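In this view, the complex is presented without one of its protein chains, the others remaining in place.
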């Protein structure tokens, strides 16, 4: 029972990797808080959006085994 | 004592010419009213602007001998 | 260099755009007016633009100079075609570059609005039914 987490931009630099497999968490906010502590992400959850399987979702969406989760820091295209 | 009048767009079509020499008129509005009657210009003076020697001027600018007067119908560039 | 010009030949949007490039520019807004195939419900076959060139260039330059003072721009330019144009031809090109996109958009739109209202250029539309007419908006 695991999922994949993708890291982008400053989160990737802080994590030192693009992605990793992690055990299925109780919730997406809990997952982010664990990772934030582990990798010293400077951004609080409130500044991020979260996507599952390539689509933005609400933070209270239940995590699913086998899914791909991405935490999306504020974007800066254009 | 004369001036040159330039005709553009529908005024040129109605006058059948690009320009002509005319005796110095008492005023620019009077000049336009004479020409409007002669050539059946459909546009009343209020719809036009007037230019002298390549610059827009007020209708009450006194006509000058040797100058070039153009009556400017509503523009439609762009 | 002149910022406003009339052109008897086809406009090249790429060449015009080059004039706006600048290392300090982060944004470029441009507008192209194309000859379209309809006007107020009538089929248009083509059109002809004529100008009072001396006055049109003077007014056009005045508009571009005013744009440079009204908006925080790096560069701006406008070129208007004269002569016979076919459907799809580029009739007018406006471009404005700036550090940021707000002034670039605002200036580009302001310039085309001013050109359309003030510059002595007239359009004669040729309709599919063989008729033709000078356009004198508001007349």
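Per-chain residue numbering starts at 1, and chain names A, B and C are given in the order in which the chains are listed.
The rule is simple: a contact is a pair of C-beta atoms (placed from the backbone, for glycine too) under 8 Å apart; a residue touches a chain by one contact, two chains touch by 3 or more.
If you're wondering where the values come from, they're calculated on a predicted model, not measured in any experiment.
Novice: Who does the absent chain touch among those shown?
Specialist: Across the whole assembly, the hidden chain touches A, C.
Novice: One chain is left out of this view; which of C:26, C:53 or C:83 touches it in the full complex?
Specialist: Of the listed residues, the one touching the omitted chain is C:26.
Novice: Looking at the whole complex, which of C:5, C:62 or C:99 touches the chain that is not displayed?
Specialist: Considering all chains, including the one not shown, the answer is C:99.
Novice: Can you list, in ascending order, the chain C residues touching the missing chain?
Specialist: Residues of chain C in touch with the missing chain: 13-14, 17, 21, 23-38, 87-88, 97, 99, 101, 104-105, 108-109, 112.
Novice: Spell out the interface residues on chain A facing the chain that's missing from view.
Specialist: 6, 8-10, 13, 42-43, 47, 51, 54-56, 70, 72-78
The rule is short, and it goes like this: only the chains that are shown with their structure count from here on.
Novice: Starting from the mean Cα coordinates of chain A and chain B, work out the distance between those two points in Å.
Specialist: 73
Novice: CA centre of chain A versus CA centre of chain C: separation in Å?
Specialist: 49
Novice: By the touch rule stated above, which residues of chain B touch at least two different other chains?
Specialist: There are none in chain B.
Novice: Could you check chain C for residues that touch two or more other chains and list them?
Specialist: Counting only residues that touch two or more other chains, chain C contributes none.
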